[in-house]
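Here the complex is missing one protein chain, while the rest keep their positions.
Each chain gets a letter, A and B, in the order it is written, and its residues are counted from 1.
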Amino acid sequence: MFNKALWIKEWKQNGLLWLMPILAFFGVTSTRLSYVMDSENSKLMNLKMFQEQGADSFYLATNNTYGTIIMLVVFLCWLGVNQIGAERKNLMNDFTFSLPYKRWEIYLNKFTVGFVTLAASLVIATIIDMAIVLFSPFGMFFSPSIHIYEAVVCLSILTAFYSSLLLVGTMTGGSSMQLLLTIIFNLFPVLFAGLVLYFVEVNFGAENFLPNMDFGNMFMMLYSTPFLMYLGHIYPEFSVIPVILYSVVCLGLGTFLYNRSKLENNGKMLLFAKLETIFHFGVTICFALLGGMFAVVVSEETILHYYIGFIIFGLLAFFGFNYIKKVRFKG
Amino acid sequence: MLNVKQITKMIDNRMILDKVSFQVSAGVIVGLVGRNGTGKTTLLRTIMGILDPEGGTIEFEGKSVHNFPETKQQMLYVPDSPEAIHMYTPDECARLYQAIYPKFDHNNYETLMERFELPRRKKIRTFSKGMKALVSLILAFSTRVSLILLDEPTNGIDPIVKKQVLSMIVEESAERQVSFIISTHQLEELERIADQIIMMKNGGVEVQTSIMDTEERFAKVQVVFSGEAPQELLNLPRIYLLGQVGRVYTLLIEDETDKTLNEIKEVKPLLLEKLPVDLEDLFIMKLGGGKHV
Partner (left out) sequence: MIVINERSPSPIYEQIIQQIKELILRGVLLEGEKLPSVREMSGLIVVNPNTVSKAYQELERQGVIETLRGKGTFVAKQQSPRMEKERMQKFREALKQVAIEATYLGIDSAQLQKWLEEYMMELRGGTDA
């Protein structure tokens, strides 16, 4: 996990890693700083308001976990793609794989470089954040556990996203595919749920659907990626265990697949021919459902138009996929 | 030292390598030739563990390269374009190699860089083609590995640098018993510096021979026959027609050269002249369309 040569290589290859602590700093501290550097009048007013509402209200108002995660997710998108997808062109993959290291070692080192930088960035940012609060007029509200909680939330959600990004990278043949599929993979559950619900509604009517399903549970199931759960503001019920589990599973699967990389497929959409059938099936179904939805929304007629759209989009996807899977992209 | 055993590789359902087998001992320079697209680069990449073969194994000092990647501490692959290290300066690359290859000799690296007057702190991407070739080799030699795979090392390089590159290769082979597998189209170069030639055709090893053997096993002659050219003679499988201009036949004879030459002399040709056998002739005979008279 901590191989000197591989770390030198990763740091050189991912030259922008130094940006992470800076981004973390801005993310974690920005709202709090804005309160602290406000005019004297505003500060006094806010102070009074928070004292009335209780200590926790300060933290709630100045919380920027959302912003931090968004900013760092964008950065991690670049990092993960640069580590795996970008290597798939320019003979870089050849160079990496010709080194005297097991492939899983290479993969894990890539992960740890990203993870350690992320963790260190958040820790430093949090410490600075704590100092800012302590030495500000709002110091009386200071609660270290909340800072730590926020940092843990950020770290775990970001790590989960990062590990899923790397995992998708082991399955795709290039940068753009890796990014595209990761975004789909992380947002997929809720979008797919929406499409399925629409299908059910159109075919069986909404009234039939709602009472029969435990709505809350189903949605919890469908919000299955940590990132999504976070976006959906479900985090008050946040528990770090499933998120860590998610990261571990992604990491394990990614290591397994990276070991079996088929570099001759670099540049294609998918690295493993065996995955193609599953993808083909999935893509066709999704497009079919999408087509049906479009048809109804556009024409405002119901079942017949739904199925016309369904079939047309389905066929398009079916044959389109056959064509795309043979193409080798440059990026 | 290196044992390639029955390597089979398929890409996009095409058989690129078909049960390729050969061995390379220490201090031997092997030339890998074949027409474009016969899988030479695929073979090199498979040897380095970049690609996984469908069948067969690659063994270095008896250990499978795939299962024991540490064996690659003794192997290095230099592709025809050093794109992978473009963003590094030679010094940075040397630092990386030092961490990877336990025997890396920094003094040697510095000496060679000075000898060839190459900048050590400029990004390799800014180098000219000749400089890139030289710096790739300097870094490769400094790792002190025992097997170096070179893909078109002199492609697009001016004659002066080319001579320097080739000199470096033979000197390194002599001094440190380093083995080379050189994939190239430069047959004249191989004739001088290679010990063995492996010719690939359709993904398989068509010919594997040592240069010395070729000089003994093959003969090339120019013949002008008096009267009709004797078909039964020319149809012999060991006689290959390299070319014909008017009544002048250029023939390549494989094995039993003395006996064949005597047979030709018996029909009292007007002209019979012995020419040096080039690797190019061999290449055309073995890997060409298969022209017999």
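Please note the rule applied: a contact is a pair of C-beta atoms (placed from the backbone, for glycine too) under 8 Å apart; a residue touches a chain by one contact, two chains touch by 3 or more.
Fair warning: this is a prediction, and the values are worked out from it, not measured in the lab.
Participant: Among the chains in view, which touch the chain not shown?
Facilitator: B
Participant: Tell me which of B:99, B:166 or B:236 is the one touching the absent chain.
Facilitator: Here the residue in touch with the unshown chain is B:166.
Participant: Any idea which of B:103, B:192 or B:247 touches the chain not displayed?
Facilitator: That would be B:192, which touches the missing chain.
Participant: May I ask which residue of B:54, B:175 or B:255 touches the chain that does not appear here?
Facilitator: Looking across B:54, B:175 or B:255, the contact with the absent chain belongs to B:175.
Participant: Name every residue on chain B in touch with the hidden partner chain.
Facilitator: Spelled out for chain B, the touching residues are 27-29, 163, 166-168, 170-171, 173-175, 188, 191-195, 211-212, 215, 272, 274-276, 278.
Keep this in mind: only the chains that are shown with their structure count from here on.
Participant: Hey, how far is the Cα centre of chain A from the one of chain B, in Å?
Facilitator: Those two chain centres are 48 Å apart.
Participant: Could you pull out which chain B residues touch chain A in their complex?
Facilitator: 11-12, 45, 48-52, 69-73, 75-77, 79, 81, 83-88, 92, 95-96, 99-101
Participant: Which of the residues in chain A come into contact with chain B in the complex?
Facilitator: Checking each residue of chain A against chain B gives 4-5, 8-9, 12-13, 90-103, 260, 262-264.
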